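All protein chains but one are shown at their positions in the complex.
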Amino acid sequence: MDLEIELRVDGTEHHLTVDTRTTLLDALRERLGNTSPKKGCDHGQCGACTLLLDGRRILGCLALAVAHQGADIVTAAGLTDGELHPLQRSFIAHDAFQCGYCTPGQIVSAAGMLQEAGKGWPSAVSRDPGATDVVLDDEEIAERMSGNLCRCAAYANIVPAIAEVAHR
Amino acid sequence: MSDVTARPRAIGMPMDRIDGVQKVTGTATYAYEWPLDQPVYLYPLQSTIAAGRVTGVDSALAEAEPGVLAVLSHLNAPTLTRPEDPELAVLQSDEVAWRGQFIGAVVAESLETARRAAGLVRVDYESRPPDVVLRADRGDLYSPVHAAVFGSGDGELQDGSPADSVLGDVDTALALSPAMVNATYATPMYHNNPMEPHTAVVTWLDGELIVRCSTQGATMSQALISGVLGLEPGRVRVISPHVGGGFGSKVYPHAYAVLAAMAARMVRRPVKFSLTRQQMFALVGYRPASIQRIRLGAGRDGRLTALSHEVIEQTARAKGYAEQVAVCSRTMYAAPHRRTTHRLAPLDLPVPTIMRAPGEAQGMFALESAMDEMAIACGIDPVEFRIRNEPQVHPESGLPFSSRHLTGCLREGARRAGWDRRDPAPRFRREGRWLVGTGVAASTYPSPRFPGNAATIRLAGDGHYTVRIAAADLGTGTWTALTQIAADALSVPVRQVEMRIGDTALPSASVAGFSAGINSWGTAIWEAADRLRARLRAEHGGIAPAEGLEVTAELPGGNPEAERYAMHSFGAQFAEVRVDEDTGEVRVARLLGMFDVGRVINPKTARSQLIGGMTQGISMALYEHSVLDPRFGHVVNQDFAQYHIASAADVHTVEAHWLDESDPYTNPMGAKGLGEVGITGTAAAIANAVYHATGVRIRELPITVDKLVS
């Protein structure tokens, strides 16, 4: 079954007809030619397809495109605003990646994570669950980023790269 | 041109990655992402039996699905020219040699349709019970005969080494030794699991086959794919500029590229094929499981008298792959009496492949655990015990080492890790509910140079250089490091050098594997640069001619010095672990590695490779294991929710340092390999630290809570 939907991706409106089975990830990669989000497992278990959906980080592989009619989507390609996002610059400076395949997802996830922390959301390692301020130490960042696997295992650079931006 | 004595200046600089901006924005184009005109999608059929044959394929329902273009099986697949490799001979017979093997494919207009239709194909089988259990008491263990370089090179083991080695009389020496360790260690089946799934996107264009695939070796893929398809190598072009990790599993092209090429030929459209994560557990190789018996004998002076390392490992019944698990024990320590053996268990399993530090990763877990046990038995500090057993020359070949600074790594690493504050007694330190312990292990990996490399450098009239070689960057930093090498070899700033890699339209290159990449490609580039500089001086007075100047250096051979020197990287790793006394949960609080890797080309990317290897070592030690179900013959835990790799929360302090050394014989840059050495010994350092924390010696990986909870 095909349905018509609208998506706003990295600031551009798109009208497209999709199979109901098509995920947001496949709609972006196969239909709109935006291959910034990656397909690492297609199973909700790696984080490579992380997108900002209406401002929140989510997994594109588990979201049906038809269920997100009219959504506003941001990928790592759209985080740039003429120049690189501070997270992107920090990832390069810290060499927070190797093969680069998980990297767009890491960066989008980090952007979403920083917003969550800014709202005072706790994590599983937060010591005071009732606290309204989040101090993003390395342990907090690592826990909040644990949904983005990196097989090259650049974690020891990813966490400092995010911390540098978080502490600005 | 500037003088040779100005070298080096780019080498040693922590340059940012050349492909950094593309990677952080997601605009680096991986194989599957190439824009194509009207592509079609392939979804494979996999056998649901582990042994037997296909007796019937009913594809009527699948073919009736709108959008389905073709259903392939052994009944209609094109005949391959060189089907002798059972792994590449896809769809050439009705035989099933492992569960999950390709037995067909559906090609359709959309990915969704192809996958759905694949589920509608009905396959009948004649099956026999699978035999997939590795045991030391199997009656059919055999000595490997021809496993080198995937069966295409000389030698019994994958790396070309002999299967067995004997010096002196181990049994007598052990019987006479005042101290002895006799223990069996086991490592499970591991899967490489690069984040980018294996992919082939195939286009036939004017009789030429263009394969965009994720590969660690475009030249090798070209040779194998063209050979199987019966094409001249020149008619197959392999393009692979960005590779989303490989860790060995993308060295050999496996069968997926062949399957996609077959399909593209049948439907006459560009075919896109990417494996799913689950399919990767059956189709792109794995690190074979091992059972390793180690016996060490030592005198009262703490010097080894005997060393025996006997290995039994998994292999596929379809194709005998033999990994060099005990070869590290031939290199590491002095002992007059020594023996190593390798035996294979032929099983109804997929063909194994190389995975980061193939052989050494498993072997060094066993050897370095046993060395810890022996140090304890001798009452000697494990750092000192290793130093005491340092050999003067290679213990088996008798060759001098091109450079060997293991003692320096152990001493400097111990200093930085605060080792002198360690109380040797196990179960000594406690912080709340956590038991805290520290452990050490050595690391090693050979530093080979591969034959078959060529590099072309073109100097344009405007003074810019273009360097061309079909090398691969799978996150290793190749692109950046080779640019630095070329700049120094040409004595120009890096901004004057453009590097082109990852395409068989470029001069041939050996694979990115065995820590041989920079050594092999860098040497070819260095040679081409030397020749270009000489010609520029001799023919053009050192001034770039307006029409440009191009030089190619072909290096068909390896390193001639390898006949006179043993070449290896070394290291020492120090782990601090915390073990929850209630639950047995293990956390690696700190991992410090001190390495001897020769001259480091790019400290930034080199550090990333070393910490990457070490962190994969944490993952190997604590989390990863592929579980076979003996009834079905498949890997049960075939996804990332069940096959756990380390996540950010598992990694605390991981530090990699190196000695400021240069190797005089490995290559003109003075570099040694560093892709693999980081994962060797890590698991042993962690297991040794777990012993120190808890008093429990774990000899079977991974170290999971069930082995520690009580």
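We just call them A and B in the order they show up, numbering each chain from 1.
The rule we apply is simple: contacts are C-beta pairs under 8 Å (C-beta built on N, C-alpha and C of every residue); 3 or more make two chains touch, one makes a residue touch a chain.
In the analysis below, contacts and distances are computed from a predicted model.
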| item | value |
| --- | --- |
| Candidate names "Carbohydrate ABC transporter membrane protein 1, CUT1 family", "Electron transfer flavoprotein subunit beta", "Stage V sporulation protein AB" or "Molybdopterin dehydrogenase"; UniProt protein name, chain not shown | "Molybdopterin dehydrogenase" |
| Contact residue for the chain not shown (choose from B:112, B:503 or B:527) | B:112 |
| Which residue of A:40, A:78, A:104 or A:147 touches the chain not shown here | A:147 |
| Residue numbers in subunit A that touch the chain omitted from display | 1, 3, 19-21, 23, 42-44, 47, 50, 53, 56-59, 62-64, 66-67, 109, 112-113, 116, 119-124, 126, 129-130, 132, 142-149 |
| Those residues of subunit B which, in the complete complex, touch the missing chain | 48, 112, 115-116, 119, 433, 582-585, 587, 622-623, 627, 629, 631-632, 634, 636-639, 641-642, 644, 646-650, 704-706, 709-710 |
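Basically, only the chains that are shown with their structure count from here on.
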| item | value |
| --- | --- |
| Mean-CA-position distance for subunit B and subunit A (Å) | 29 |
| Complex contact set, residues of subunit A against subunit B | 19, 21-22, 26, 29-30, 33, 35-43, 45-46, 48, 75-77, 79-80, 84, 87-88, 91-93, 95, 97-104, 107, 125, 138, 141-143, 145-159 |
| Residue ranges of subunit B touching subunit A (in the complex, touch as defined) | 16-17, 19-30, 32-33, 35, 110-112, 116, 193-197, 242-245, 247, 274, 276-278, 474-477, 604-605, 607-609, 611-616, 619, 639-641, 645-655 |
